[in-house]
Each structure stands twice: as C-alpha cells, then as structure tokens.
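Structure incoming, see below.
Removed: one protein chain of the complex. Kept in place: all other protein chains.
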Amino acid sequence: MANDPSEKVPPSQPPEGKAEGAPVSPKAAAPAAAAPPKAGAPPPPKVVTAAPIPLDNELVQRLEAHFGEAIREATLDRKQAIVLIAAEKLREIARYCRDEEKFDMLVDLTAVDWPKREKRFDLILILYSFAKNERLRLKAHAGENERVPSSVEIWPAANWLERECYDMFGIVFEGHPNLRRILLPDEWEGHPLRKNYDILKQDTAWVRENLGIESGQ
Amino acid sequence: MSQLIPPAIIPYVMPLVYAVVIVAVLPLMAGYIVLLERKVMADMQARLGPMRVGPHGLLQPIADAVKLLLKEDIIPNDADRFMFYVAPLVSVTMALLAYAAMPFGPAFQIADLNVGLLFILAVSSLGIYGIVLGGWASNSHYSLLGALRSAAQLVSYETAAGLGLVSALLLAGSLSMKDIVQAQADQGVWFILVAPIGFFVYLVGSIAETNRAPFDLPEAESELVAGYMTEYSGFRWSLYFLAEYANMIIVAGIATTLFLGGWLRPFPRLHQHLIGTSLELLDALPSLIFIAIALYCFRLAPRQPVRIQKLVMAAAGGLCLLLAGAMAGSLFASPAVMQGVHGGFWFMVKVMAYLYAFLWIRFTFPRYRFDQLMRLGWRFLIPLALVNVMGVGTAIVLQQLWGWDPRGAELVTLAATIGVALLLAHEDEKPASQPLAEGE
Amino acid sequence: MFSHTVFYFFALLAVASAIMMVTRRNIIHSAVYLITTLLATAGIFLQLDAEFLFVVQIILYVGGIMVLFVFVIMLVNLDVSLRLVQFNHQRFVAGALALILGGQVFIAFRVGRGVLPHPVLRSMSPKNTEAVGDALFTHYMLPFEIASILLLVAMIGAVVMAKRRV
Partner (left out) sequence: MSDSRTNGSSEVVTTVLGADEIILNMGPQHPSTHGVLRVKLKLDGERVVESECIIGYLHRGVEKIAEHRSYQQFAPYVDRMDYVAAVSNGLGYCEAVEKLLGAEAPPRARVVRTILTELQRIASHLLWLGTHALDIGALTPVFYCFREREEILKIFEKYCGARLTTHAFRIGGLQYETYDGFEEEVKRFCVDFAQKIDEYETLLTENRIWVGRTKGVGILSAADAIALGVTGPVLRASGVKWDLRKAQPYAAYDQYEFDIPTREAGDTYDRYLVRMEEMRQSRRICLQAIEKIPTGPIMAKVGKVLKPPPGEVYHSIEAPKGELGYYIVSDGTTQPYRVRVRPPSFINLQAFDKMARGSLVADVVAIIGTIDIVLGEVDR
C-alpha cells in the first residue's frame, strides 16, 4: 500500500491540513484519543492523516473551472481524492469526468445515510481511469425526498447499482430506465440500510403473507 | 417332447423360451450395464464409484431397482393421465420388441426374419413415441422441449445411421441378420475392415439415436433438467431407463452383427488345433477369460471388509468358474451346442466393447449444441454416408464386373471416401467459426 | 383359422382407431389413434406375408411421417383446436355418402363372391424384398420415376416456401 500508484496525488497538498472535512459526521470532530493508527507496523513510512485534508490539484481546478459552484469541496482522505459536488449537476459532472478526464469506468455507486443531517444521504460514485490508473470519488448530498439524476446513460454499469441504492436507501434516481428493487422483493416495505431501520426489523406482513411463517429471524 | 405338445405349437416353443429369457434377463443386464457405466466413469474420473452395496458395488443394480420400484409414483396435476401412463410402456415395449430379430448366437434368435434388420430399425424407431408422448403428456416445458429435441434428433440421425448400415448390407447382400453374419463368415472378414467409414457413421448415428452424450440434448441436465423424463419418477421413470439401455444394447447388437462379425469368433478361419485333438486353441479363450476373472475375484474376496461381502465376492468367482466350465464343456458337446454357447459369448463381448466405446465417448466430450448437432448430422454424416455407399458399391462393381482384386478395390474406394470425409470436415468448420449473429 | 383371427383383429383395430381418430378433440390423441391405424394396417401386411411392406409401412409412415406430424402438432397451440367446433351440418351429407359407399362395397362383395377367383397368396418369402425391388425397377419403372419426380418437386417446393419466410 505504501506504493500505491493509483492514489498518487500531486504534491500541492498541505502536509497536515486540519481543515475539517464537511462530509464527515460531527462525531468526527472529536478525533478523540483514537490510538495513533500508524502504530506498530515495522516500516512506519508515512504519517496517516486522521482527518481529511483539502485537496487542490489540477483535476480539481479543471473541475472548478468548468462547474464553478457545483464543485463544493475537494478533499483527500487516506490519500484518496474525494470531490463533493452538487447533486443537481451530477450528470453533467459525471459526463465531463468520463469524456474529458477519462474516468471511463464506474467502479461502484453507493450511498451512506447520515440521518441527523439536513440532507441525509451521501451518494457516492467511485470512478476509475484506465488511462491515468487513478480513482476519483464523487460525492453528492441528497435529501430524503429528493430525486437524484441517474447516471445510467453515462455508465450502463450504474443500472443495477442505482437499483440497489434505491432498494437499500430509497434514493430515487431521475431518469433511470427501470428503477425497481433488485435484492429485496418488490413489495417489501422500508429501506434496510437506512440508519433508522433496525437490524432486527423486517417486513413482517410480507414475510407472513409470502413465506407463511411468523418471522424470518 | 412331441408327445407332450401338439405339433402345431412346436415351432413356437423355442422362440417363446428365448423371449421369456430376454425379457427376464434384460432388466438385470441393463442394471449391470449401469453399474459398468458408473465404474468406468469412476475409473476415468479418478475415483472409486459404487463400493458399498456388495463387494465393489456388485449388488448396487439390485438395490437401485428396489429403490426405484418403491419410490412414490408422482403424476403432475395437469398431465394427460392416459398418455402419461402409456408413454413409458410404449418406449419399453418397442425396445423389447426389437430383440425379436436380434441374433445373440447362431441358435439364440427368436425369429430370423428375412427383413430382420429393417424390422429392428423400424420397431426401435417407434420408441420415439414413448419419448415424445411422455414429454407432451407431462405438461412441462422442460419435458416438451426435451421431447421435441428428441424427435428432431432421431429423425435426422436415423437417416445417417441407416445409410451407414447400407454399406454393410451391400457387402452382405441380405437383410436377414443371420445371413449377414454368415456372409462375414464366408468372406472371412468383418465388414468393419471393409467399410470402416460406414461403421463410423453408424457409431455416431447410434449414439445420437440413443440420446447418449455428446448428443444427449433431449435430457441435457444442465439445460433441460432431465428432458422428457423430468416429471417422471419411480417405476415409470425406470421403464424409460430400461428402454434407454435396451436400445443401447440393440444398437450395439446391430453394429456387432453388421460390422463386427456377430457371434463369430475372432479369426474364424484360423484353425490352430491342440496337438493330437480336434480342439481349436482359440476356442479355449472364453474359458481362459472366465478363469482369469474368477481368480481375480478369489484374490479380492479375502480383502473385502465385511464377511458377507467376502462371500458374495467368492460367489462371483465361483459363478465365473462355472461359466468357464460351461464354456470348456461345450467344446466337447455337439458342434451346434458349442457354436451356440461360444457364439453367445463372443456376441456379448462385442456388444460390451461397443458399449464401452459409448461410455468412453460420453465421459470425454462436452455436449453439442442443438444447431451444431443438426449441422453435424445433415452436413457431415449424411453426405459422408452417401459417399460411402457409393464407394462400397463401386468396390463391389469393380470386383464383380471388372475382376479387380477385392482388397485393391476396397482400398481404392476407401481412400476416395476418406478424402471426401476430410473435405466435408473442412467445409464443416467454416460456418462453425462464424459468429451466431447471422439472424440479426 | 389362426391367420383369420389375426386379420380380423388388425382390421377391427384399424377401423376402430380410425373412428376414434376422427372423433377426438385433442389432436395429439387423434395422432396417436392414426398411428394405431397405421400399425394395424402394417399388421395386415405382415399377415399377408408381405414383410417388406410391413417394415416399410412402419419405418416410413409411423417412424417418419407421423413423428413429424406429432412434432408439428406439439408446436401448435393446442387450446385453439380444443375450442373448435368439430362437427357442422356437413355431417349429414358425409354420413349419407358414407352409407352409400358402404352399401356399394357390400353389394359388390355379395355379388362378386364366388365369381372372382379366390386370390392365392403366392408366398414371396424369402425373396420378398428382392421381388419388390425387381417389380419396381422393371415393370413399374415409369410410375416409380414419376413418383420420384413428384416427391422431388414437393421437396423443392417446401424448401422454397420455407426459405421465403426467412
């Protein structure tokens, strides 16, 4: 991991930015006495930054030049580039990333739920560029009843990934050709990966009706 | 005997006895061919196969039969009940009926029809109705697809296999099974040596006709679950199973009779007598084979883990000794008896060798796709069989009309046929390499 | 006596299954009865010592043509045929015609009995197959060739029609 070329980042970054990353939950502000994580490994080559630091490389500059306000923030966490963007502009930015920046593969698309935040979901797109051997993480905030633009037309790979996201979080993707549940049954109530969905919870009515048992637990 | 039985019935007595013997023995034989298949498969796949029921699984077929008979007989709700009942019966009846003309030995034949070969082909081709109707009556789409594939496959490959047989018929000049073997005895050569291409075409065609891998599409497990047998269970299923193995023995019997010299001993014209007697050395071979098997059984017997298995193994050895004795004893009996016993032995040996080839092929090759199967049948085998018929015909004409040396004529035409075969194979490869997208 | 029994058995079977074939609603059942009819006819051939014809009847009609029939029927949507009206007003006409025909045959049989020479079965066995071949390729060469050409035309026609659809 020490020589992970993918995450090579232009050296423009400040060595120890303390600027706190907005995407991280308030809890993160209290880094506490978390055990110095670098401890132990025989060759401790690098200082691991405990918190994200601002990022300002050429890619980010180009993005900002193109999309201005839509690029909210760019950070570096564990040497991995994260760009926070406005959800409305997702499709345009995604297309630009694919066509101009050669991020030709959508590696993954997922979400994180932060229920206490005003816009509770982080929508996360992990991109990879074969040409640069580099990854980029696009992040967008989305509210509970907000519709997020779908990126299926840019990367067909997003089809099932967005369906899964809808299935698990209830995020609705505008323009998705076939937005149905993918892992859970179509009539299932609730979105399990939301934080307020208890781990023991299940759609008891569905289970009773379709499986003929009282509980799936 | 003539006092006990009215004379009008006498000609029907022996055939009846033979028929009863065949009907009684055939299921057992099918069971043991299954065991053989499993053992051969296990050997090829680096494992042991059935080992538990009896020593080395020798009683496994009986256990399987009991299991099958005791299984619940399930009939799907929406099945056409009458057809569902009848279909397996059709299959098994037609398979058994075909044995009527099969010569197991010079004497052991129920009826020597003068169209014996055609009779066997005709009747065994009726077995397809069992498959088609069973697949249809099950009211399941896997079954129906299996049945349809089966019908299409059988109709295509019957043509090829039949044309393959024609070359042997040309050489024999008769449709009677007995006369065909006799012709090989008279000419002193098995027809496989004269018409190897015909044999090859029949081999491939017969594998396809009996739905064995690599042509087992009607019951392709990974695609159609069990094809036309998907909805069958228990006894009815075992009837299909019996029919399949009976058909295998039939095609093996046809190939043996037409190409492998039927009940004839290898080297029928080699008469090396034991010094000072009229016994032939080669006639001792069956006895020696059985003695060898018996010795092997006796050697294995003490090593069996359980007492009962030791006994069974020893009994198997004893049975082989008994057979060896019978083989040896028949040498001293009248020539007819000796011919009958030894003929039966050699016939079965050849049938088993043919079936072994079936098994070998099955465990070596992947399965054809349906269009590839059809292409192989229509574009390769049928033209090849036609050319082969012409080749053999030409050879006969060269011999009979122009007085060529028989072997020379056969070699020339064989070379020509093989040339055509290579050409066909070459042609066959071209469309195979094209992508499938032509339909779009 | 024995051969008479065999004949009447097969004859009855043929007629009965022919009637069943016409009256069944389910086409597959009809096909099965047609197969039975054909097999019974083959049985009559056998009883007449025409072994070659017997075998050819089975191979061609039962083993070949009927298999294709059944094959096609299975591909057809059966439900449609089950709902078809099977008999219409023509049945009276047809019944009348059948009666007339039956009467004719009966009369011919009664009148002709004893007049015509009793057919003597020349046992062609064991040269049955050769005899058929001989007859076809010598005496009946022209009809044989005409039949062949007819079949060829039918085959080409079928190929052309099938190709055009693709």
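Residue numbering begins at 1 within each chain, and the chains themselves are lettered A, B and C in the order written.
What we mean here is this: a residue touches a chain if its C-beta (ideal position, glycine included) is under 8 Å from a C-beta of that chain, and two chains touch if they have at least 3 such contacts.
Bear in mind that the values here come from a model prediction, so they are computed numbers and not experimental data.
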Partner chains on view for the chain not depicted: A, B
Listed residues B:H56, B:K178, B:R265 or B:R362, member touching the removed chain: B:R362
For chain A, the residues touching the chain missing from this view: 1-7, 21, 24-25, 27-28, 30-32, 34-35, 37-44, 48, 50-52, 77-78, 80, 82, 104-108, 110, 112-113, 124, 126, 130, 133, 135, 137, 155-157, 159-161, 168, 181-187, 192-193, 195, 197, 199, 210-211
Touching residues (missing chain, whole complex) on chain B: 41, 44-47, 140-142, 213-214, 216-217, 220-223, 225, 362-372, 432-437, 439-440
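Basically, only the chains that are shown with their structure count from here on.
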Graph class of chain-chain contacts, one of line, ring, star, complete, other: other
Approximate Å spacing (C-alpha centroids) for the pair chain B, chain C: 32
Chain A and chain B, separation of their C-alpha mean positions in angstrom: 65
Length of the line joining the C-alpha centres of chain A and chain C, rounded to whole Å: 76
Complex interface listing, chain C residues touching chain B: 26, 28-29, 32, 35, 51-52, 54-56, 58-59, 62-64, 67-68, 70-71, 74-75, 125-129
Touch list for chain B against partner chain C, complex: 80, 83, 113-115, 118-119, 121-123, 125-126, 128-129, 132-133, 136, 144, 147-148, 151-152, 154-155, 158, 175-176
